[in-house]
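Please see the structure below; I have some questions.
Of the protein chains in this complex, all but one are displayed in their positions.
For chain A:
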Amino acid sequence: MVGLSGQTKLCPLCSAQLKKMEEISCEECGRPNLGAPAEGTCHDCVRWKKVAPWDTKAFHHRALYYYDPFIQEVLTALKYRGDVALGELFSPDLKSLGKKIGSFDFVTYIPLKEGRHWERGFNQAEVLARSFAAKPLVERVGVSSNKQSKRTREERILAMKNAFVLSVEGRKENYSGKRILIVDDIYTTGATLRSAASLFYEAGAEFVAAVTVARAVGSKARKKMK
């Protein structure tokens, strides 16, 4: 069971169990370095660079922790059990992580579809973005992300294409030459974040980056970590 000590911080016991992202091997997606020599840009990011807008635009992502069974338990308690207080634990750390990347003109988060949002009663990404002056600039359209975790990489990328539009509020802003940061809970393939990021590039943004709580690493890589 994940506990809270005091009002806002992770208790030392929980925090000792979290695996912090320290060394990174891919400058773009923040893939962790797991002993292999640094690649500069990883295989996945090289593949993305063949598709617009990534042939000309940069993508940048950093996570706080590796996605492992412990953080999975914390995020499950947040998302599915609705223990919102847990999300607020990570928000200040995400803000510091964002600062390390640079300064931003807009901060937003990955939205939920309205039905899902009602079911859950809140949006975990919005909770995580609490420490920022984040705005709901993006809106979800098309297929819901229902069983995303069960899809293959290709299926996910296809499903995520055109999954977002700028929201009513988002359409009021001018993104030309601006820097935008997007917050979400988990980075899996990056398809979700890249899909939302491409909206801002289409609207003239100069740079779009993302921060998440946890980054999934492939099963091979996970074995190496042990």
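Note that contacts are C-beta pairs under 8 Å (C-beta built on N, C-alpha and C of every residue); 3 or more make two chains touch, one makes a residue touch a chain; residues count from 1.
The definition used in the following text is that contacts and distances are computed from a predicted model.
Enquirer: Missing chain, UniProt name, options "NAD/ferredoxin-dependent reductase-like protein", "tRNA uridine 5-carboxymethylaminomethyl modification enzyme MnmG", "Competence protein ComFA" or "ABC transporter ATP-binding protein": which is it?
Expert: "Competence protein ComFA"
Enquirer: Check the options A:Ile24, A:Ala58 or A:Val84 and report the residue that touches the missing chain.
Expert: Of all options in A:Ile24, A:Ala58 or A:Val84, contact with the hidden chain holds for A:Val84.
Enquirer: Write down which of A:Lys49, A:His117 or A:Lys161 is the residue touching the left-out chain.
Expert: Of the candidates A:Lys49, A:His117 or A:Lys161, A:His117 is in touch with the missing chain.
Enquirer: Write the list of chain A residues that the hidden chain touches.
Expert: Missing-chain contacts on chain A: residues 81-85, 114-115, 117-123, 126-127.
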